[in-house]
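Removed: one protein chain of the complex. Kept in place: all other protein chains.
Chain naming follows the written order as A, B and C, and within any one chain the residues start at number 1.
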Amino acid sequence: MATTTSAPLLTLAGIRKEFPGVVALAGVNFELLPGEVHALVGENGAGKSTMIKIISGLYRPDAGEMAVGGEVAEFRSPADSIARRIKVVYQELDLVPDMSVAENVFLGGYPKTPRGLVDWAALNSRTESLLAELGLDIDPGTPVGELRVAEQQLVEIARALSQQAQIVIMDEPTSALSPGEVDRLFAVIEQLQQRGVGIIYVSHKLDEIFRIADRVTVFRDGQLVTTTPIAETSIQQLVTWMVGRELSDLYPKSPAVIGEPLLRVSNVSGPGIYDLSLTVHAGEVVGIFGLMGAGINSVGRVIFGASPRTAGQVTLAGQEVGAGSPGDAMEKGLALLTENRKEDGLVLPLSVKNNMTLASLRKFATFGWLWPRQEIKESADYVNRLSIKTPSLRQQVRFLSGGNQQKVLMARWMMRDPKVLLLTEPTRGIDVGSKAEIYRLIDEMAHRGLGILFMSTEIPEILGIADRILVMREGRIVAAFGRNEATQERLVAAAASDLNDAIVEAG
Amino acid sequence: MSAEISTPARSVGASGQSSLQDFLRRLFGSQEGVLFLIVAVLWLYLMSRSDVFFTQRNIGVMLSQVSMIAITGFGMTMLMIAREVDLSVGSMQAFAGVTAMQALNESHSLIVGLLAALAVGAIVGAINAGATLGLKISSFIVTLAMMQIVRGLAYTSTNAAVQNEHKLASFKKVFNGAFIENPVRIPNPVLTMVIIFIIFGLILSRTTFGRSIYAIGGNPEAAALSGIPVNRIKAICFIITGMLAALSAFMLIARMNSGQNNAGFGFELQVIGSVLLGGASLAGGKGTLVGTLLAAVLLGTVNNGIVLLGYNSNWQTAVVGLMILTAVFLDTMRRRMTGQS
Amino acid sequence: AQDSSPTAAEMEGDAMVRSMDPSALPDGWTLPEKVGHVTNYLVHEWYQNLTKGEQARADEWGISFSINDANLDLETSLAAVDDLVSQGVDVLNFTPVNEEASGPKITEVAATGLPIICESSPTAGCTTLVSIDDYAAGFKVGVWAGNYVNENLGGQAVVLDVGLPALTTTVARSTGFWDGLVSVLGDNATLAQSVDGQGLKDQAVTVSADALTAHPDVNVIFGINDDSALGGMQSYEAAGLDMDALLVVGFGCEGNACKDALAEGSPYKVSAAMFPEYQGRLLIDAGIVAFNGVELPPHLIAPSTPITADNLGDFYTLEDGAYSANFDAIAQISVEGES
Partner (left out) sequence: MSSVFASPQENGWQKWKAVWARNEALSLLVLLAGVIALFMVIEPTMRKSSVYWDLLRQVSPTMVAAVGITLLLLSGEFDLTVGSMLALTGIVIVDTFNRTDNMWLGILAGLLTGLVIGAINGTFVTVIGMESLMTTLGMMFAIRGLVYVYTNQTPIVDQNRFTQFTRLWFKNFGPVPSPIIVALVLVALAYFLATRTEFGRNTYAIGGNANAARVSGINVRRVKFTLFVISGLMASVAGLLYTAQTDTGYFNAGLGFELEVLAAVVLGGASLAGGQGNVTSTALAVLIIGTIGKGMRLMSIDTTQQLLVIGIVMLIAVYYHRIRKQTAARLTQEAYAARQAARGNVLA
């Protein structure tokens, strides 16, 4: 645990950073002590990543000073920051997929032979021992692109070890990890801590913060709200600081009015899923819980036709939905919010409005001719209804924060008036305030009679909003619980238990 | 319950600034603005240096020449917004041209000749589309190969220029040069360019098809998952580009009064250069017809100005290069200052 | 034009080339088995017709003849020379993409004793050059044009020169034309502008359109080849200028376009005819002579004359839309005093 008496490893004083039109950081003071895990929390766009990028030398502050180990530090590039033994594990992992694990671990500073050439033998053997230290059994020659996200994350941490980093910064490291992997990561963090490494830990998962952090700093709108020892605060308190008001109910669940069955999935198989059967009724929120890699992402894709369906039948309100055709699925009244916002959701160079209306262009057109008035009106309507923070409808969606981007995607599908909405991890990487917003939207839609299939790897939200919970493991539904029977323990047990256990009839 | 967000969403749609400010911001905030500025400065300079420059005749001649690059460029813009490219348009100037002239000689019908050109354009466009989308090879490479193949076909189909043997009076009138009489007193090539500009400009900005093109270029996966038929739309863009290139080939043979199998060398670079200069990018998702038009006019003005001022035509190539560098430089600076990079 | 005057022996070789007859090979002579020609731009009509003439003549002799084309690329051109040497040609016909840059290579190959008959431009190492005298031919059409201007256009010439500055031969054409014109008109000839049409019709149309807006008073257009002249004429017509007040002077008259234009009575009144088919014959014959060790002058001048609607029929016979060259008439053209 942190020894509060020792001199700080890192000090920021009055750090300010502006982007055109945005004050990302408005004069922030921050301190990191040796051996401490210092959590950083705040809403999307609060400025957490910006601060990290300043510490790493990617951005230069407009004002303010930074000191590392008591010495003033002015970083002109990441190389300067690395030279001061600072290592950042970014939100979006930064590895070269085609290069080997060993090369990635030592990227930017290879071991060299006396003649200055790359020393491949040393590279591999040193990587191997670093990986062993982290309990990771992989061949240093494996291309990183072949590793699981969790393994990639550990490769990043191996990099920190290789650089003998004194300060390690992790930006939302657990957003793609399974509980087991999270435990593993935390063990590594503790190891680092014991060596006196200072760790800045950014996360939207507040429960994690209470597990590992010593102190927590809260950001709001580029301002530092407070820094406090974790022991002296509570989740409720943190949330209040973050969103600037009391968030009384994260999961606004109104009593479900279950109607007709809408979506019927019978014995469907496809890449990653086997023999899937389930039913979603009007007004019902059906949750599917599974650990990472259990196949929950494939569910939405296969039902929607974005991935091939090799067997089985999908009907919506009695009409058969063709396999492998998103167009047909949309036609019949399905909508799919995919797992990866940036990869297959947002069209980054397009405006907020054009992103929103992308799936319902026909609605605003006669014979392909668009009527912009109506389009603008309806988009503006959604911006206001979903409280999307954007300076204008014309703003490129890439400049929005994650939560707001997610809401734009929600609007895209709501605009179509679908009968059933398939949501895949809609709150990944999203701050608690926005999460509450999204839960509220889901609840509202269900209330209006939509059927919702909600896939998530996070138990609390599944428990919070689903009327019925299915558990998935290795591509199969292995358990089903009513809202009242489900508990965290039962879900985990079902998700992790052996295949031989009783398979509860699903749907 | 309804949760409020700490900073309430600003009301959207309404702009707080005065319209002049807004106008200026938009003018300088875009590649089109930068180009407009360069063209304006260049025109003012040329007007001060030459009495002939700003005459109806000269502007007509200059724009007539620009029209072929621009018309092909309009197709290319759509294609490049959709994240594809077509390098075969230069060879198309030769192949569609000689084919059309042969068809004219055979049929003595203007329509048949034009249709022959457009058919060649459509077919080559369709082959480009088929190879790119079907075999999943980058269109840069497919059309680089097609550039050779189509040029080879042009040479193979005739071993010399195809002369005008049909002597159709109407042929001379359609796209020939500047001042053939028509009711609007705008040269036919320019008129054609304007019409195509308007049609495709509207298609790009005002139709679901146009919107889909931008979406596909911006994120093909997202577009597909939003129910947009990605391949079909890309294929249509390839075919449109092929047909517009063929139309300019037809305009070229009308200007030359013969189908030259060696026509259009380097034409693809001029077209793609104009499109890129107009603000599109090989990465897709952006670009406008206005930008392409302005860029084509800029390059046309440079060429015209050099000849008008009697400079050594050796300067033409150099000045085109310097203009491209200047425009890219200014655009880079603009983006840096507005934080768009 | 820089050649030193040929020796008597060389003149004898010259005469021999011009009088070769496939039915009567001189005693003791042997025929080369293979002749190859590296052309620079085969898709051009000039080379189409030139090589046709070569092929026809080679067939008459019973020699195998092959063509390699550089398509205007210097590297390809020089590589093609190697290729023909590898194939064991007995005579190499060569049209340089650029004569200066081809010098070292040709000199190298010539050192092996291979006869090299160059076409179009003088290149170091060539056994001889078969080509017209570009300057003299230009001068002749210049004089013709001067007289035409005096008789039909009021004695004042304002000239647009659609040139090709990249080649020495085409520059000589422009200079020859201008000097010939001035020799008749004196100060009454003015050069409005020289533009670079690159010898290509699409380029010629473009640059002359610009030039004609700057100089709408142009009444004489000279082009260094048919495409340049026709391109210039095309722009003039498109600009809506008076076609009756225009004289177009071309060069080469290698293809149908020129002949048709002359025959039609368009403003295209005269061209410096170069008779590619006949030059093709000369190339083959010069190769045979050189192969048998006879000395040749550095420049074997091919005939050229101003060709007009009036004398077109003397040199070419039109049959079924195709023109065939009358070699006898062409051979009669004097090359006296040209170098």
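A few comments on the model shown:
Just so we're on the same page, a contact is a pair of C-beta atoms (placed from the backbone, for glycine too) under 8 Å apart; a residue touches a chain by one contact, two chains touch by 3 or more.
As the structure is a computational prediction, the values presented were derived from the model and not from experiment.
Considering the intact complex, the chain excluded from display touches A, B, C. Contact with the chain not shown here comes from a single listed residue; of B:F53, B:Y155, B:F197 or B:Y214, that residue is B:Y155. Across the entire complex, the residue among A:L9, A:A46, A:V68 or A:L95 in touch with the chain not shown is A:L95. Considering the whole complex, the residue from A:K17, A:R126 or A:R184 that touches the absent chain is A:R184.
Only one residue from B:L44, B:I111 or B:I141 touches the chain missing from this view: B:I141.
Contact between chain B and the absent chain runs through residues 131, 135-138, 140-142, 144-149, 151-153, 155-156, 269, 273, 276-277, 281-282, 312, 314-325, 328-329, 332-333, 336, 341. In the full complex, chain A touches the hidden chain at residues 56, 58, 77-79, 81-83, 88, 90, 92, 94-99, 103-104, 107-110, 112, 116-118, 128, 136-139, 141-143, 146, 148, 150-151, 154, 159, 178, 180-181, 184.
Chain C meets the missing chain through residues 42-43, 66-76, 78-80, 82-83, 86-88, 97-98, 100-105, 108, 165-166, 168, 196.
Rule of thumb we're sticking to: only the chains that are shown with their structure count from here on.
Chain contacts here run in a simple line, from one end chain through to the other with no loop closing. With centres computed from Cα atoms alone, the innermost chain of the structure is B. If you average the Cα atoms of chain A and of chain B, the two centres end up 42 Å apart. Between chain A and chain C the centroid-to-centroid distance comes to 74 Å (mean Cα coordinates, whole Å). Centroids built from CA atoms put chain C at 38 Å from chain B. In chain A, no residue touches at least two other chains.
Contacts from chain B toward chain C in the complex involve residues 50, 52, 55, 57-58, 61-62, 64-65, 93, 155, 159-161, 163, 172, 176-180, 252, 255-258, 260-265, 303-304, 307-308, 310, 313-314.
Chain contact summary for the complex, chain A toward chain B: residues 19-21, 43, 220-221, 243-245, 247-249, 252, 304, 306, 326-327, 330-331, 336, 338, 343-350, 354, 357-359, 361-362, 365, 368-370, 372, 376, 380, 383-384, 387-393, 412, 433-434, 436-437, 440. Residues 43-45, 48, 165, 193, 195-196, 200-202, 205-207, 209-214, 216, 227, 230-231, 234-235, 237-240, 255-257, 260 of chain C touch chain B in their complex.
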